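Sharing a structure below in structure tokens format, with a few things to ask.
With one protein chain withheld, the remaining protein chains of the complex are depicted in position.
As written, the chains take the letters A and B, and residue 1 is the first residue of each chain.
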Amino acid sequence: MSAERKPPGVAVDASKLEALRGREYWRSLEELARTEDFQEHLHREFRVPVPMDGGLDRREMLTLMGASMALAGLTGCVRQPEERVFPYVRPPEESVVGEPLYYASAHLHGGYARGILVESYEGRPTKIEGNDLHPSSKGGTDVFAQGFLLNMYDPDRSQTLTERGEIRAWSSFIAAVKLALERDRSAGGRGAGLRFLTGTVTSPTLLQQLQDILAAHPDAKWTSWEPVGRENAMEGARLAFGEPVEARYRFDAADVVLSLESDFLGTGPDMPRLVRDFAARRRGKGSNRLYVVESTPSPTGAKADHRRPMAPREIEAFARAVATQLGALPSGVSGVGASAAGAAPGNAPDPFAAAVVEDLKAHRGASLVIAGESQPAHVHALAHAMNEALGNAGKTVDYTEPSAGAPLTSQSATLPELVADMAAGKVGFLVIVGGNPVFDAPADLEFGKAMDKVDLRVHLGLYEDETSRLCHWHVAQAHELESWSDARSMHGAVTILQPLIAPLYDGRTAHEVLAAFTEQPDKTAHDIVKDYWKSRLATTGGGADLDTAWRTALHDGIVKDSEFKAKDVRVDSSALEAKIQNPKSKTEAEPAGLTLLFRPDPTVWDGRYANNGWLQELPKPLTKLTWDNAAMVAPSTAQRLGLQTEDVVELTLDGRKVLAPVWVLPGQSESCVTVHFGNGRARGGRVASGAGFDAYALRTTGALWSGAGLQLSKTLRRRTLATTQHHHSMEGRGLIRSVTADQYAADPRIVAKLGEEPPGPTDTLYPKLPTGSYAWGLSIDLSTCVGCNACVIACQAENNIPVVGKDQVTRGRHMQWIRIDRYYTGGLEAPDTLFQPVTCMHCEDAPCETVCPVAATSHSAEGLNQMVYNRCVGTRYCSNNCPYKVRRFNFYLYSDYTTEVLKMVRNPEVTVRSRGVMEKCSYCVQRINHARYAAEKENRPIRDGEIVTACQQACPAQAIVFGNVSDPDSAVSKVKSEMRTYGLLTELGTRPRTTYLAHLSNPNPKLGGAARPAGEGEHGHKDDV
Amino acid sequence: MTAPNRTRRGHGLHGLMAEFETPQELVDAAHHAREAGYTRLDAYTPYPIEALTEALHIQDRRLPAVVLGGGILGGLCGYALCYWTSVIAYPLNIGGKPYHSAPAFIVPTFECTILFAAFAAVLGMLGLNGLPMPYHPVFNAERFALASRDRFFLCIEARDPKFDREKVWAFLTGLKAHAVMDVDE
Partner (left out) sequence: MSDGSDKGKPESSIPQPKPGDTGILAPGYTFTTLTDKLASIALSRRTPFVWFVGAAVGFMLSMVLLGALSYLVIRGIGIWGVNQPVGWGFEIVNFVWWIGIGHAGTLISAILLLLRQPWRNSINRFAEAMTIFAVACAGIYPAFHTGRPWLDYWLIPYPNAMNMWPNFRSPLIWDVFAVSTYATVSLLFWYVGMIPDLATLRDRAKKMWAKVVYGMLALGWRGSARHWQRYETASLLLAGLATPLVVSVHTVVSFDFAAGIVPGWHATIFPPYFVAGAVYAGFAMVLTLAIPLRKVYGLQDFITMRHLDNMAKIMLATGLIVGYGYCVEAFMAFYSGNTYERFMMWNRMEGPYKHMYWALLFCNIIAPQLLWFRKVRRSIPMLFVMAMIVNVGMWLERYVIVVVSLHRDFLPSSWGMYHGTFFDKATYIGTIGLFLALMFLFIRLLPMVSIFEMRAILPEAKVEEEEGA
């Protein structure tokens, strides 16, 4: 690893880490056999990066191919899951070998549950899908829900309970806790030194446990810390309503939406539902209209009909101005607002703001104002006030009590308090239940340093990470898919998590750890959870007996009627106005210079997915960057500072320094630099190591989301960034066709006119070849696609697509079968951003087929462009001749043939491709055949909608429709019959089976929302590296 | 002058061989030999001399026919292969092209034609010439090695009905041959 690959300061930890790793590996049976040479071997294997031909250095190889050494270690530790899962002694009913079963469970995003269905083959979870019964999923998922399956199979997960690196039995842990509590009892017994640190807790059971413990030890304190917390939202609600509430937005009822830097279409616990609702409205009668003001581009901004890049404080001023003009703030401070908006010269109100206000007013009760987590509390409050003033409350938004537990209890402390106590030596016993505070706590707290003062430190976590290194006890955590638990969605809907597989490693749940502090220390998670619900289910379960209720809850993945009812709360606008009249920080002039914005990484979130190959290699929605995070700079700023993409700069924010590569990002606000935190792990595992830089090092309690006064100095170094798209302009080709709703209404044929005339079906001399009874086809709606990448990961999981690593991505050898092309049109500073998922088009006259010398790719009677892996010799001619460049080639042996545990994640229905063969989208042929078998058994045709491709299933926007195009009544035929339908590059005579619905925008005529037919605008050659 | 007595080594006689220094002499000699009524004769030269073919009345028109046959056979095989595999044995929908994609089949057909014809030409030539033939009596003639360098030989074979060693010897010597020699079987 070159020094450049890691930010400074990490190196030190890394060396320590290696020492520890050594010990960790030391634990396997393999090694006990031969000591010396093994250590030495281990050294050669992992530490020294032996440079290999393609730059694919040894370490990386092992990273991706799952180090066989580590696995030799691992098999030593695994409590052979196979023996416990299959073969069945008594096979569970309705389980047929080879037939997948689906179990309902939940994926926790920052503590909030979203329902999922987990596909399981013989007790092996292989794929995650959305649960349509669950209010936060409605059947859709996001990349994290899709990706976290791989975390469970991660060979780098910590595998057993350790004390100072030595293996311990669970009983000895319980004993240690007991001892500590004894000591405390002798010292008064109020648990003065006892502290619990958790992430956001929504699990009723866990909350109950915590409350019991805190009751038993009145002086004990519980702190919760989430790097991507919702404090601002909660505080804003408190400002507006006097009590913390969660707003439940209903975009399916909103015609005009104003987003104050809220990325509701991009990330967040409720993202799948919000996207689905928004898409429903956009697809439905008339297109809804979205205004976005934000300082850094987001998928939501990309979908906006009007997007305005603004500096953070401009956003606040804008919110103020709009609120005033909407009358959300009674007394006329509009002047202040408008001028503060700064966007308009003099005191003339900003025309943009004016238009927004007018539009919102025109849609009372059918509009929405939403503020993002990154916005200060009073912007949230303003948003609530505006919704109230617009009469949206109860129509497009209602309010529920928050399901996050922390605020419920009196004994909760904030993180700074906790750290202060720790530093003051007041903390004797710190229990960190999940999370990784040493890595992700604000830098100014110096959490790690404070920990030294704590006598006894326990950490429960999936990995031996930065935190566990500083703890005496490390309890290997059981993955959510391995454990019994429960959790609430953002609005209270309870899901009972059931294990899909016996813990692969010696993992424990939070429930079990907390149980150690009670009278029944070794109660299992299952009993704890079930006991908690025993009493409650009978009531909530609608009178049914416990067992039925329990089974129903497990089956549905949601406890009936557990979602919170809407609360009746009102905004006291005058009081509010008083509270936020002159917000402390913002009124005095901003310090000149740049502002640094902190955002969670779009693919590794707050760092918890950093060791996940699927997510690391997932191109980030806007930058298409993989394996790295970067300091994103506006083009104009970059020009001013003489920066280019890949230049390494030193970011300095009040004294703290970090080296980061630059990424020039069109649409970024001039005065802001954005960094994503979560990467740059010191002890993240093999995949995470070397990926990106640690932005947490600059994040302080004072600047959780944005910090002013950033100094940025260019270094001479450069860092190669692996991106999957180098060219950002459509070069005037009608690839993504984008028209306004009005234009389309006026002349539906406009879409066809935007491209070249395709040859008609009769323009051929060839005879028609025999066709089957079905003709499969796919349609993708570009106006609802939010470019969230869920389909990409879903496809990767479904089709056993390998991870290739940064080096191979830089060589343009990424393997994802579906990619989301992102093009810019218009100016560099505020471009329109367009997304286009591209996958195999299954051309009826496929150019790839003709040129294959061995007929390894041919056409099925049902119109599938089939790739016959075992016939392929790998001439790559088909890829050259594919105008869509959707074919992927195994330049090396990318699939992992060695790592045992990774073999379990594979879909047994899909071939694992070996080196030297071409591969590509198959329309999920395995799912087609599955449906076919079912239909043939029942001697009936395949029903419409019976086949759901992986991408279609995952898509939260339902932008993808698959089906039989020869049946005029099928959903896909109906969609394709729309005049918006067009094919990509049809002028080549390929006759693709995958077609697109043109992108419809709905700009405000008052803002000169002239149609910009896609393809205009020449820029964005980040090419020729 | 008369021929020297042969010191025979139990072998029969293949014929008499006259050596000439220039192609011109050889061609003239060949003419005279034909006129003298000798039919079983052959000439050996370091390079092809067209005049000799008339002089010795050599005409063999078979080779072109063989090559033509080879070519036709090749063409048929080539097309048949394409047609049978892609229409009969295993018809596949390849890029919506008809099973019988005649234009595409032309190239293999053409190449097969050339290949078969070429083999016919080479093997035909060798076959008709009776090559390879490691042993041949003429190699017994001393100085015959020069036939591949700078000398020209005319051989009147013993099989010739008019063959009589003495007469032939005299006849050849009469043709101002540089030398005359026996060729043993």
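One rule holds in what follows: a residue touches a chain if its C-beta (ideal position, glycine included) is under 8 Å from a C-beta of that chain, and two chains touch if they have at least 3 such contacts.
What you are looking at is a predicted structure, and each value in this text was computed from that prediction instead of being measured.
Colleague: Thinking of the whole complex, not just what is shown, which of A:Arg719, A:Arg819 or A:Arg906 touches the missing chain?
Modeller: Answer from the full complex: A:Arg819 touches the omitted chain.
Colleague: With the full complex in mind, choose from A:Phe889, A:Tyr923, A:Phe962 or A:Tyr996 the residue touching the hidden chain.
Modeller: A:Phe889
Colleague: In the full complex, which residues of chain A touch the absent chain?
Modeller: Against the left-out chain, chain A lists 53-54, 56, 725-733, 735, 808, 811-814, 819, 821-823, 836, 838, 847, 850-855, 871-877, 879-881, 883-885, 887-893, 915-918, 984-985, 988, 1023-1025.
Colleague: In the full complex, which bits of chain B touch the chain not displayed? Write them out.
Modeller: Looking at chain B, the ones touching the missing chain are residues 22-24, 27-28, 31-32, 35, 42-49, 51-54, 56, 58-60, 63-64, 67, 71, 78, 81-82, 85-86, 89-90, 92, 94-95, 97, 101, 104-105, 107-108, 110-112, 114-115, 117-119, 121-122, 124-126, 128-129, 131-136, 138-139, 144-150.
Heads up, the rule we're going with is that only the chains that are shown with their structure count from here on.
Colleague: Find the geometric centre of each of chain A and chain B from their Cα atoms only, then give the gap between the two centres in Å, rounded to an integer.
Modeller: Chain centres of chain A and chain B, defined by C-alpha means, are spaced 83 Å apart.
Colleague: Give the list of chain B residues in touch with chain A in this complex.
Modeller: 92-99
Colleague: Could you pull out which chain A residues touch chain B in their complex?
Modeller: The contact residues of chain A facing chain B are 766-767, 769, 843-850, 852, 855, 858-861, 991.
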